[in-house]
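Left out: one protein chain. Kept in place: all the others.
Up next is chain A:
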Amino acid sequence: MRDPNNQVQVVKNLRIFVNNVVTSPNRPPTALSHAQSKILNEVVLSCQPQEGVVNNVVTAGDYDLNFSATTPWFETYRENFLQSMPASDHEFLNHYLACLLVVSSTEAVPVEQFLKLSQEQHRIQHSGEYTNPKWFIPNTLKYYVLLHDMSEGDEQRADAVYEDMKQRYGSQGCYLLKMNTRSFSAEGDEQIPDPWSQYLQRNILHTQVRTADTLGDVTHTVNSSAVENNISAAEVDNGVSGSLESHPLQLDITSSSGSLHTLGAVKTELKKGARDPESLAGGAGSHGACLTLNDHDHIRQFIQEFTFRGLLPHIEKNIRQLNDQVVHDSNLEMAVYTMNSKHSPELQIRKMADLCFLVQHYELAYSCYHTAKKDFLSDQAMLYAAGALEMAAVSAFLQAGAPRPYPAHYMDTAIQTYRDVCKNMVLAERCVLLNAEILKSQGKYSDAATLLIKMTSEDSDLRSALLLEQAAHCFINMRNPMVRKFAFHMILAGHRFSKAGQRRHALRCYCQAMQVYKERSWSLAEDHINFTIGRQSFTLRQPEKAVIAFRQILTNDSRQTATQQSAFLREYLYVYKVTTFTPDGLSLPQLPLPCIHCSATRVYFGHERRLAEGEKQAATHVSLDQEYDQDSADMWCHLEEQLVAAANRGIVPVNFQPTQCCLNSQTDNQRHPLAVVEEPIIVEVTFRNPLKVSLALSNLSLLWRFTADDAPPSKEKMTNELAITNEEILALGARLRLLPHRTGQLNVVGVVYNLAASSSGEMAANTEGNAHTFDVMVVHGKQDLMIQGPRLNQTKEDKMTVRHGHDQRLNFIVTSPMPLMEIFFLQFPTALLCGEIRKAYVEFCNVSSVALCGLRVVSTHPDFFSFGSQATTPLTPVSPTSAENNSAYKTLATPPQSGSAAFEMLVSAEDFSQPSGVIDIPIDGSTLQPGESTQLPLWLRGPDQEGVHEINFLFYYESTGKGNKISHRVLRHTVFICASRSLSVQASACRSCVPPHHSLGDKGGGGTLIFIDVENINMSEAGMREFHIVQVSSSSQHWRLHKCINPAKDKDCKLTSRERAKLCFRATRCKPQKATSDAIKKYTFTDLNLGNERIISSSTPCGDFFFRGCQTSESQRLDAPSSRTSCSSKSQSCVSTEDRSSDITNIVRKCNELDLNIIVIWKAYVVEDNKQLILEGQLHVALQTIGKEASSLTPREMVLLKFKSQLPPPVILPSAELSQLVKTSLHYPETYTHPFVQDSLCVVPVTLTLSNCSLAQVDVIIDLRHKGTSPETLEVHSSFTWVGQTQYKLQLKPQEVLCLTLQACFLQAGVYNLNTPRVFAKPAEQGAMCETSQQTASPSLIFINNA
């Protein structure tokens, strides 16, 4: 086409919009009508993202976002919105340009009808009655179309009419359209695409909600990508003739009655006739079925004809006219000028601009708009100015080659004017939509986003939602994508969508936003989004999604308040209940709450222990209530090793594994634990409630899988046969019990339970029986128990990656029956005095159906208890008092025989002690039959150390049958004994100097005095304790107590609090034993009773504990020096001297060795609860060497820190000890009367007895000469002299006693100390340096009287 300057302008992609002429009352264009918004809503609702469409992934920073870049719902909305824009006065863009007058050829007088229609059109346009179909130009182009239905009408007649029309309107102004060449029936199977289908869908929507205000829109869409123009074409269509474009009519024509019916309606109805509902109802199927491809061509041809012949020339003409007018007007310089809107020059310019715009003459359009804008602005016609601004901007943008930058501020002004001055939101919105698209196409996303956000308002949720979503997309499309803004605006959009009732869109928005917030510890926001997603999903019947979302809220470490959480929980439970209602309980869904701390799961094998049964106190064994302690586990394992070694002749089998009754995260769980048939397995599951509100769990049970040994592993079958009872105990962790009835493999896979939200109120209601309200919120589900083993850290691979070992805690192997023993203790004390002996009973019960044997026990404190030994139990009758007092000791009534009467008994140590710490328990027949029980006495001795002692027993037993998977079983028992102080016994020994003739017929050298200090150190004030020393016994291989020196006869030794008693005994060497060389060491027990009852110390309780005590103290002693020697031997220089001296020291040690064990047996009278009790006990003192004091209380060793590098002190000869090699004593008359008058020299015979204490030969030198240097020698007058041989050199055989007769010579009467002989002794064959002067005894005084 040509522009006013005769320049050729190319028009591309011209689109013509044909609409029905609808006269409707005008309505305010400032807001969309209700119906319109409803349409828009529907449109958006129906346009949902397709499933499975590949979304594009945007990576921004560390965010990977997955969303659809296209938003078809928005595009549809935009299109529909623009289409539904009403025509307005200030612009001409959707005003009608031309009018098609269509008449059917079946009409009686078509020409007349044309005339009528023409008049009608004229009336509508010019009468002023109708405001709505707005017309572009006063003389609207009329184009006359004769519609001929080939299937019905007479073709020749139509041609004739057409000829007539050509005459009347000119060949350029009319057209004969032939169509429907195909008969309706013939359409059968030929598949011709429905030409209307793509239009219909949309328009049916329109018609359905039609009020009087649709259609007749001019749409101008500016699309950034493709510049298309829809030129508005006007069409008059009076119902019947509307058949071309208004499709419902199409049906009418094809249907037999349709055309007649509509024809009848011509005159009266302009539009409504076409809209009869029946046609609508039938219209859903197919349209245009009678059109052949030829007909399509005809139609196309017709449109082309219309455009080129009619429309374009018309426009061209008008533009030229307007241009002339405008030029003319401006020439007149607007002298006369009224703001008569229709004819004001500005409006003419605007009209021209619009026309130019429509035919894509943007340059001209822009300049016109620009001019118009200025004029409108100067006239303060804001609405008009805004319109011109808007279009100027669009034209500028559309102008190819873009000679000028896009005037964004035009748009801004326009929007602002529309919104603020004109209050016309619809126009503002249109402007925003256009501007946003333009900005986006220019990459100005930030501006676009701001623009879009500004346009959101309270009045339309749908619009706000869509615009916000677009804004969000703008943010993500920026060069530096603003991910968080995207997310936030998505949330806002989602919110508005949900308010607008667009749930699907809302959900989609929230889901997209979730990607940004997910797992980035913005928990509050995350929870909110999850909650919304949950709700929306649920209402959209996507409960699975809802469940997942709610689950997220609950499982995340929630920072919500308790009330919020309980609301979330309730919602979740409700949704969950609705979703997962499945009648069969097999495929139970997973519950998220409460958290199961899988690795804290503990497993216990065996029955729940009864702690006590009447007086009986059961063995503590192991229980789930105990905390796991590595040290104690090691201790038990060590004990068990000892037991197993004892049971297997001293060798621990290679495949030994300690029995684990209770498995937890710290135990070794690599092997499948062994469970026993008919013995329960208790699984403790630890739950953690992450919420601040409480949860109620009920009907908790374990989920397990079982594979039988002998049967093929068919799961279902086994479940029926097996009755496994599940019990629940809810505590900190829930304990669930399994009782296997068959052997095989049993795996625990999970827990099943009911979950409910519990508030205190609900709980109360529940207990009252109001279970209905409670029931609603209870859901049933399961959770798996998957235990991950400990992290491996052995190989390099383990260290480089995270690897976990297997944990077989819950995969049991159920084995054949094993014996099961229970142990009860009777009269077992909790508090004892140190050394107190108490008798208790222990009962062994075989509670299984299998016989057991091999009963053994080992303990951490073997000296604490004894089962007694049969071998030494004397058959002598016990005294009545012993039975009365329930005494632990066996006593014999014996009058006290102080003095020489000591009872002796020779006992072999082997009768009492056992090689290792393991003690065989002497039960009858050594087996316990099923159901049998046996009771044994058990003696206990209070530990020597005061304080609380933890004493552990481990009992061992095995099945009588062989070939079990479990070789043995153990039972643990732990007792706590509180020991309080009783007596402290200190003993020392020294050589007696009593001359041999005093000791009755004994060999003189053997006498040793034993001093025993006994002190009552009991601190208890309440009990008023009085201790009686009942008996002192000794036990030794070499020595024995011989005689009691102090206390004297009949004197009972009582000790009240803090009292101390001194006892003195004489001990002698035993008669040499013949069988000393034998392996069997025989101990001589001697009893010296102070009361009138004798306790046989060599028999059961006393002897047992004596030997037990020996063993432990020996083992302690062995431990100590080993460490000492190890460090000393490091210094090589000392070795030689040590070697040399070792001989001597040996000899010396032998000489001083005593090795006498004293047993002090006491009775304590205690008042407790107004009852007098007699307690008994014994204390041991081991006297090792003469002269050294020993105590019953082993002092707590203070280990001094020493530097190991310190050289050991050089070996000094133990002169002090060497000085005791030989014992000397002088025998002489105490008083000697000599008549000095007669004989001035008094010679007194003195016998010097030398006894060799050592077991070696000793050289002895006796020197009688006075020492010259001694100060005493000065007093010559008071001295005496030895006469005769004054120096002797003798050799004494081991233990030899030698008497030397000496003569002392006195010069005058007086008192003399005879003890002057110096005796030097050295072991034979040793160097002279070893000669040591022997200890001198106390002064030996002699009275010399003058007769």
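Rule of thumb we're sticking to: a residue touches a chain if its C-beta (ideal position, glycine included) is under 8 Å from a C-beta of that chain, and two chains touch if they have at least 3 such contacts; residues count from 1.
Basically, contacts and distances are computed from a predicted model.
Novice: Which of "Trafficking protein particle complex subunit 2-like protein", "cysteine desulfurase", "ALA-interacting subunit" or "Oil body-associated protein 2A" is the UniProt protein name of the chain not shown?
Specialist: Protein name of the absent chain (UniProt record): "Trafficking protein particle complex subunit 2-like protein".
Novice: For the chain left out of this view, which of A:Leu524, A:Ala562, A:Met786 or A:Cys1299 touches it?
Specialist: A:Leu524
Novice: Out of A:Val483, A:Val575 or A:Leu643, which residue would touch the omitted chain in the full complex?
Specialist: A:Val483
Novice: Could I get the residues of chain A that touch the absent chain, sorted low to high?
Specialist: 61, 475, 480, 482-485, 487-488, 491, 517, 520-522, 524-525, 528
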